[in-house]
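Inspection log for the structure reproduced underneath, given as structure tokens.
Every protein chain except one is present and positioned as in the full complex.
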Amino acid sequence: MGCDRDGMIWDELNEECGVFGIYGHPEAARLTYYGLHALQHRGQESAGICASDGERLTFHRGMGLVTEVFDAARLAKLRGHMAIGHVRYTTAGESRLENAQPLVFTTGAGSMALAHNGNLVNYRRIKHRLERQGSLFQTSSDTEVIAHLIARSGCEEIADGLRHALAQIQGAYALLVMTERKLVVALDPNGIRPLSLGRLGDGYVVASETCAFDAVGATYVRDVEPGELLVIDEGGLSCERFSAHARRAICTFEYIYFARPDSDVGGLNVHLARKRLGRKLAEEAPVDADVVTGVPDSSISAAIGYAEATGIPYELGLIKNRYVGRTFIQPTQALRAQGVRMKLSAVRQVVAGKRVVMIDDSIVRGTTSRHIVQLLREAGAKEVHVRISSPPVRHPCFYGIDTSTREELIAATRSVEEIRRAIGADSLYFLSLEGMLEAIGRPDGEADRGHCLACFTGCYPTALDDALASHGAEAGGARTRGRDS
Amino acid sequence: MGCDRDGMIWDELNEECGVFGIYGHPEAARLTYYGLHALQHRGQESAGICASDGERLTFHRGMGLVTEVFDAARLAKLRGHMAIGHVRYTTAGESRLENAQPLVFTTGAGSMALAHNGNLVNYRRIKHRLERQGSLFQTSSDTEVIAHLIARSGCEEIADGLRHALAQIQGAYALLVMTERKLVVALDPNGIRPLSLGRLGDGYVVASETCAFDAVGATYVRDVEPGELLVIDEGGLSCERFSAHARRAICTFEYIYFARPDSDVGGLNVHLARKRLGRKLAEEAPVDADVVTGVPDSSISAAIGYAEATGIPYELGLIKNRYVGRTFIQPTQALRAQGVRMKLSAVRQVVAGKRVVMIDDSIVRGTTSRHIVQLLREAGAKEVHVRISSPPVRHPCFYGIDTSTREELIAATRSVEEIRRAIGADSLYFLSLEGMLEAIGRPDGEADRGHCLACFTGCYPTALDDALASHGAEAGGARTRGRDS
Amino acid sequence: MGCDRDGMIWDELNEECGVFGIYGHPEAARLTYYGLHALQHRGQESAGICASDGERLTFHRGMGLVTEVFDAARLAKLRGHMAIGHVRYTTAGESRLENAQPLVFTTGAGSMALAHNGNLVNYRRIKHRLERQGSLFQTSSDTEVIAHLIARSGCEEIADGLRHALAQIQGAYALLVMTERKLVVALDPNGIRPLSLGRLGDGYVVASETCAFDAVGATYVRDVEPGELLVIDEGGLSCERFSAHARRAICTFEYIYFARPDSDVGGLNVHLARKRLGRKLAEEAPVDADVVTGVPDSSISAAIGYAEATGIPYELGLIKNRYVGRTFIQPTQALRAQGVRMKLSAVRQVVAGKRVVMIDDSIVRGTTSRHIVQLLREAGAKEVHVRISSPPVRHPCFYGIDTSTREELIAATRSVEEIRRAIGADSLYFLSLEGMLEAIGRPDGEADRGHCLACFTGCYPTALDDALASHGAEAGGARTRGRDS
Partner (left out) sequence: MGCDRDGMIWDELNEECGVFGIYGHPEAARLTYYGLHALQHRGQESAGICASDGERLTFHRGMGLVTEVFDAARLAKLRGHMAIGHVRYTTAGESRLENAQPLVFTTGAGSMALAHNGNLVNYRRIKHRLERQGSLFQTSSDTEVIAHLIARSGCEEIADGLRHALAQIQGAYALLVMTERKLVVALDPNGIRPLSLGRLGDGYVVASETCAFDAVGATYVRDVEPGELLVIDEGGLSCERFSAHARRAICTFEYIYFARPDSDVGGLNVHLARKRLGRKLAEEAPVDADVVTGVPDSSISAAIGYAEATGIPYELGLIKNRYVGRTFIQPTQALRAQGVRMKLSAVRQVVAGKRVVMIDDSIVRGTTSRHIVQLLREAGAKEVHVRISSPPVRHPCFYGIDTSTREELIAATRSVEEIRRAIGADSLYFLSLEGMLEAIGRPDGEADRGHCLACFTGCYPTALDDALASHGAEAGGARTRGRDS
């Protein structure tokens, strides 16, 4: 499962956030709590909920897991029939309460709360313009830029103000904005981050992933469309397209790594998608081996698929300690050298003397892969064949994933053979771009046009700010589909 | 994996504890921290470590996970080359800091710390006797009884005192006793709880499970033998048998449910044992179905084995939320009825329209099974066939597992068909006792003599106190092997 | 002493805040911590410090006392040679982290931190105007308005921006603004809140009270003048007057109640001022009695003065429990009726059978006074004569003191005789306005022109917003000196 990613010394990708919104339930904040809990894998740094009873916004935010930030007393204070919530990612560096969402502001038109998953590529330029015009910023978040644009629009209606803002921003955003009486939802014209719509009784829910619907007993209706704006209020739900140039380019890594296996993204179940990635990998890169194992949790499904396709038995060759948390006392370097492990362990009786196929979802810096290969060898594996269920990541992501800079991306500067040697594997294979698209392709066969492949190809679906573009260019020649077209 | 068991409304079995001890490493307490962390699945209620530098014991105990109880400052205060540690289970009821272990006492012969996994069957009788003799008790723990017996022995040598105590107690105990200079280890004559011995450099480690050895970089040497007493001090390791009537009867549930899949118990890897249980289950109770799924985490291995043996694809049909913790705000009954879920969810695209085989390790009260079957049906499963990788649990455990009373054990009073109806399954099958023993049997074929089967058969390997015996009798006619022989 | 005022059921006045700033010391944040600690009596709700190393602002804020908000690790992160800090008052109602100061913003010209003691009387009008212009607000604080005005000024230099803002705001403000490189200080044209300047080595300090200078080893230089703007940077200190209409009207209650007895306000020591208030009270309202006692802590000095002037012995007739804190579990009404007390107790042997003069500094709603009179009677006092060291408070304060509304001010609607009966005293006397001014008058005899007497006379030193003015009018005919002149 793509669940807990506590980071530590691991070079994993970090999803930016998860969002959840609900309209039309007397216990809106409480259901948001359960919804966020289901989305917890998308961010463990901070959590927050803002509720409205039609008259007044109340909110609470804090550092940590949803269950740590909220206790019963605090949750009970968030009254009303509508609410939005947010979970935020963990980074290695400083994390600040100020950046926790939902952000809440008052404007001339009333109060406003925002919860945002994604990343704007032109927010620095807008922020500088706004600062020059006398706007004050309290956070380093791009979300605050959206709030300023809405406030400066002078529009009384939130949807008008939001349309005004959306016309100026570029990038990835699955965005919820709530006022005292309305819940407004917007997805960027490329639909880079997932966002789904559901029903719960007479009300509506929106969430980054469908697993949150299951958590609150809601029914999936459909995915929010790229470039779509939804307004939910006492008049019900109204939908419109705010962009004439919408073209879906959903993040491929949602399938490969981020989303929970029980979520459906773009109508496709994530576990099944991963299994297909594993089967495709087996087709492209079979190997004569004794046992297949996956790196828990996100590569388990692909490993099962690989095992099924090859007939090699699937085993739990690597076990993850569930209790590694934020307060863990790290082993010193000396103890680590001595063999102290805290997160993963290899199962000796499963791998000793065996030729092992180790399935992982991606290689970022390569340090984790090297560590796992070494674990397997120390447990007696005779051979370790690494199979990666995605193509090499060669370009940085500007849409809300905390990828390393290009220098840190091992595949940006090294060949597959060089990587193989770096991680110490007997063989290494990355799934081809074509194979990947075949595995996760939409039923209508439009696979290549429906996904964001920027991190693999350097072809970005949106225009980029000059600074980013040059950064992308270094990263292997960034091209933006927006410009190409 | 048999890892986190947060309980909640679930009717799972609760293991009593995990123990870890180390002699001969300059960072003994720190390694104990890592060792306990690997054993965290055996108890999440409280944790504690006591260290000795040869002169003085220092200790710290607290409620919660190892990572919550200890921070770097507290760990740093526990100085010395030897240490013992303990993790304790979570129960629904009141949990008290007073009961956290290691217990630490001063006696005429110096200080003494005890860490104990198991349960004494005659401790109430001894406690009453000691109280009549003027002993004071501060905890409700049976471990304190052992300490009193040692203190009252009048022996200067801890090993002598412990021998004196062991002669009086009956039941299950994997016991570590540490004085300023010695680490003494004892396993009950039936070896009901697992306990293994390892080496780390020039020193020794003991642990409830071998996964703790991997965590600290130690090498497995052998299991501690039933009725064996080990003394580790500056003279090295000395071993002796304190009981003439030792006969191994290791708890079967360590294989079925408790132990981590990467641990070896009695020389057998737990994941592989579970896979064999699954294969055996497939032999005994095949079914015409589309998909096999296991209840995470402890039934995953058995499900894989069942899938392999039957050729039915293994899928992640049930997903567990990793973030359910102690501080979770439970849904109200109304919200629960409305479909709010927090722990498990079924994967609709995997099970909808399918005939599902759901593998679980055991059924205690039946409430969890009913809930899961319902989850699968709500997700669209056409049929749900439940296969249990152990025989029906019909008798209470007196050896350290928090089983329900006989009235709560659904299999104690109902037939398999009645249980099937109670949980709403299309079919239900429990692995046979013979099948189970075949799967986990020791290489020498002595399967039936090496395991404790009391919860299945009512035949207890030790004498029982009258009260317990009558309780056991109600539970279907308890017979004790001790009496039989 | 005017120190801890934990509120509870007490009808005390609440000071808004205390501020501290320092420029030119390598441990600026740490000294700010000690300075704020000395000012803790001015606010116990929240505390915060922002430091600058010349390049970057770092800050931390939290709810609670200075010692609770900061630990050594957090303090150590606030690096640099300049810092400002703030403590905020406790109110009975909701207190929000968002309102904790210093507020920190980024603008086109860089970063900016603000710490403010006082209250603006026209901030709502400005806020509405700014909101209409598209400004976003995150707090309910009037301080944020000042920040917006600075940001909208478009000035590169902070002093220019601040001058621009000051031209628009009215009311009471002792204000510190810090950028990466400058510390700017402003006091409103009436100098309603105290603010002093000191030196520490080659650097400068500013603080709400001089007791903070003693705490950090700084030397008092002078009070900041009404309408004065100070800029402190690497060029040293520069001073200017930003208002042509400055006329000091310092809050009288700083002497009567708020300030610490070891502080000097306007060059006059607070303890000595209070003693003079007590002596003057003795002149105006002597009484034939056996013992004088003061309500701790703020009325002790006045009681000593009264005792000295009358020759009646001063005794500790009332004792305050020092340990009443925020987490105190209040007695139920039933227990209170039964005599459970938690904050004050009367000393039976001191007051039994005696005619007691009880000195208090003020009467707001009258509930506290009634409670204390009753305490003394229960302890056996034969007579209780209440003497108040200030005139009756009949008008609300709009300058930063949390006075009740006019309806709650007992002296606004009742005669002295009615109040006497309400509190159950044998006699009651309030110090006359003239007597008070004589006691705290400035050496130059300009007493009546140097103080704000609005809460006694309804004559406000600044213009008021219409809403406030009408509120003041209800409160007995508010007149503003600004309008009069």
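Each chain gets a letter, A, B and C, in the order it is written, and its residues are counted from 1.
Keep in mind that, in the parts below, a contact is a pair of C-beta atoms (placed from the backbone, for glycine too) under 8 Å apart; a residue touches a chain by one contact, two chains touch by 3 or more.
Since the structure is predicted, the reported quantities are computational estimates derived from the model, not experimental observations.
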Neighbouring displayed chains - absent chain, whole complex: B, C
Contact partner of the left-out chain, one of C:Ser238, C:Asn321 or C:Thr413: C:Asn321
Hidden partner chain, touching residue among C:Leu120, C:Val145, C:Leu230 or C:Ile300: C:Ile300
Missing-partner contacts on subunit B, residue numbers: 97, 103-108, 128, 131-138, 144, 147-148, 151-154
Touching residues on subunit C - with respect to the absent chain: 1, 3-4, 27, 30-31, 33-34, 37-38, 40-41, 65-68, 70-72, 75, 211, 214-218, 260-262, 264, 269, 271-272, 275, 297, 300-301, 304, 308, 313-316, 319-325, 327-329, 331, 335, 338-342, 345-350
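Heads up, the rule we're going with is that only the chains that are shown with their structure count from here on.
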Cα-centroid distance, subunit B relative to subunit C, in whole angstrom: 61
Cα-centroid distance, subunit A relative to subunit B, in whole angstrom: 37
Residues of subunit C engaged with two or more neighbouring chains: none
